[in-house]
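Take a look at the following structure, please.
Removed from the display is one protein chain of the complex; every other protein chain stays in position.
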Amino acid sequence: MAEKSYSVRRIPGFGAVAVFTFAMLYLPIVILVLFSFNAGPSQSVWEGFSLHWYEAAFQNRQVRDVSIRSLWLAATAASIATVLATLAALGTTRGGRFPGQTIIYALINQPLMVPEIVTGIALLIFVAAIKVQTGYTGMGYLVMAHTAFCIPFAYLPIRARLETLDAALESAAADLYASPVQAFVHITLPLLVPGIVAGFMLGFVISLDTVVITEFVKSAGQDTLPTYMLGQLRRTVTPEMNAIATLFLALSLLIVTAFFLVTRTRGR
Amino acid sequence: MRGPLIRGNGWKWLLCAPALTVLLLAASGPLLIVLVYSFLSPGNMGGVVWEFSTEGWFRVFFRRDIFEPDLVTLNHAHLTVFWRSIWLSFQTTLICALLGFPTAWFIATRPPNTRTVWLFLITIPFWTNLLIRTFAIQEVIRNNGTINTVLLRLGVIDSPIQMMFTDFAVLLGMAYVFLPLMVLPLYAAMDKMDFRLVEAGYDLYASRLMVLWHVILPQVKPGFIAGSILVFIPAIGAYVTPRVLGGGRTMMLGNLIALQFGQGRNWPLGAALAMLMLIVVVGALIVYLRALGRMEGERRG
Partner (left out) sequence: MDATDKGEIHIAGVNKVFGQGASAFHALTGIDLTIATGEFFTLLGPSGCGKTTLLRVIAGFEQPTSGSLRINGAEMAGLGPNRRPVNTVFQSYALFPHMTVAQNIGFGLKMLGKSRSEIEATTSDMLRLVRMEALAERRPSEISGGQQQRVALARALAPRPRVLLLDEPLSALDLKLRKEMQSELKRLQTETGITFVFVTHDQEEALTMSDRIAVMSAGRILQLGAPTDIYNAPVNRFVADFIGETNFLVLPVAQTGGAVARLTLPGGNCAEARLPEGMTPVTGTTVTAVIRPEQAAIVAPETGDLTARVESAVFFGTDTHLHLTLADGQPFVLRRQNRPDQQPPEPGAMLGLSLASGALRVLED
């Protein structure tokens, strides 16, 4: 009955375009996932179901190495970024506006506005100079670069959470004999946890996805999963690549779903 | 924490200091170095020689004859790349807007419980790896990819259509990758929209097209502008998508910059090109902020 009535929200043709858009968004990904289970070496001709390529991916030592490096890097950078972003969020949302706030906002959001390729070559130049001076070629550069890149992403949900937090709660705690430290530990921090978790997850996903910055900062033997894949795409690829991509995709999906759930239960 | 723990605003800076240090070291600081490098002379095997020179910036637009350095001509190779970058980014924005508007409308008009699901479906690609999505497109349009295989099997074509390494491939890839960035702000604008105004429009004898043009579009304009900026800026800065789908002949500005730090090895030129990209991006942002300010002024006036 409702469908027959004149709906002001319906515009003819829009539904069809929307369905086409969703199909266009998901079809390539579905094909990619589908052919990771292909028995044969082709990525377009189906030759039966097999987990063969997953086996191959797991046995590929290089894939194992770059995956572990990617996860380690994401966990490290996201952790540091979350701590720093939490402190910065506390500094910028507590106690009203102050001189210099705009500069801090601009600095924090800068990685979001500058194209990755520009940041990438900027870091390449900077890191090259330090390498010449110090001779250090470890993972420190990547950790630093990824941390800086993750900070704005971790900062956003934490600040959003802090802004919705009723300032009267901290006043109430102080009124009930809590010292500033006690008020933070018992009131602010527990209420901030969903924001912090969301910030960490965003940072983690962003670090996992980052390819351009890693490409320009990494030293020899410091490939991450994305830069490894970027290198492999030049060659003729087998469904092993599909298998790797599918696993990677599954991980991202898991984190994004968790992120959605965490941010949706924030009402409590 | 209203207690005067530390007088004044010092404690705020103190809390921000660790994050700012990392950002200055690994984001803002290096940008300044790029600016400095763009005014130095190139070294033999990459790197720079610490001599002031505007040659890097000069070579962005011009070239010198190898035998007669005073013979200066426009650098057509570079200009072609600039033009392609801007033109492809513009087309990408347009395609995203044309597909994104109906899609955002579709999501915004779902019942609230299913709306979350559709929104989630748009958000997933946004958070999944850009490289993987580019790889997925590559799989579809390769010479022995899905489209060509299907068309060959059906007998529609005799030999594969060459789609990879063309402007079309880059355009398709960028539209595919950046589409969620258009849908999300459009959806946000529509979500805030007052649907009673649409009803009022119909009530006052407007046709669907007239309502769309006079009532809906003005209300979602901020979403359009935000979405266009969100698509245009990463499109101008694109590196991965043109590298994977476009190859050497359909280079964009990002790839041209990277080239100067690889085989081309002219760091000052690369630095100048990077600064040029930054200028374009900041320019686009300023245009956006101006438009935003103007719209707010209109609303107040």
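So that you can tell them apart, the chains are marked A and B in the order they are listed, and the count of residues begins at 1 in each.
Please note the rule applied: contacts are C-beta pairs under 8 Å (C-beta built on N, C-alpha and C of every residue); 3 or more make two chains touch, one makes a residue touch a chain.
Every value quoted in this text rests on a predicted model; they were computed, and no experiment measured them.
Only one residue from A:18, A:90, A:104 or A:173 touches the chain missing from this view: A:173. For chain A, the list of residues touching the undisplayed chain reads 166, 168-169, 171-179, 182, 186-187, 190-191, 267-268.
Assume only the chains that are shown with their structure count from here on.
Note: centroid distance chain A to chain B, computed from Cα atoms, is 18 Å.
The part of chain A that touches chain B in the complex is made up of residues 8-15, 17-18, 20-22, 24-29, 31-32, 35, 42-45, 80, 83-85, 87-88, 90-92, 94-95, 98-100, 104, 107-108, 110-111, 113-126, 128-129, 144-145, 147-149, 151, 155, 170-171, 174, 180, 183-184, 205, 208-209, 211-212, 216, 226, 229-230, 233, 241-242, 245, 248-249, 252-253, 255-256, 259-260. Residues of chain B touching chain A in their complex: 1-3, 5, 9, 11-16, 18-20, 22-31, 33-34, 37, 47, 99-100, 102-103, 105-107, 109, 120-125, 127-133, 135-140, 142, 144-146, 148-149, 176, 179-180, 183, 195, 198-199, 202, 208, 211-212, 233-234, 236-237, 239-240, 243-244, 254, 257-258, 261, 267, 270-271, 274, 277-278, 281-282, 285.
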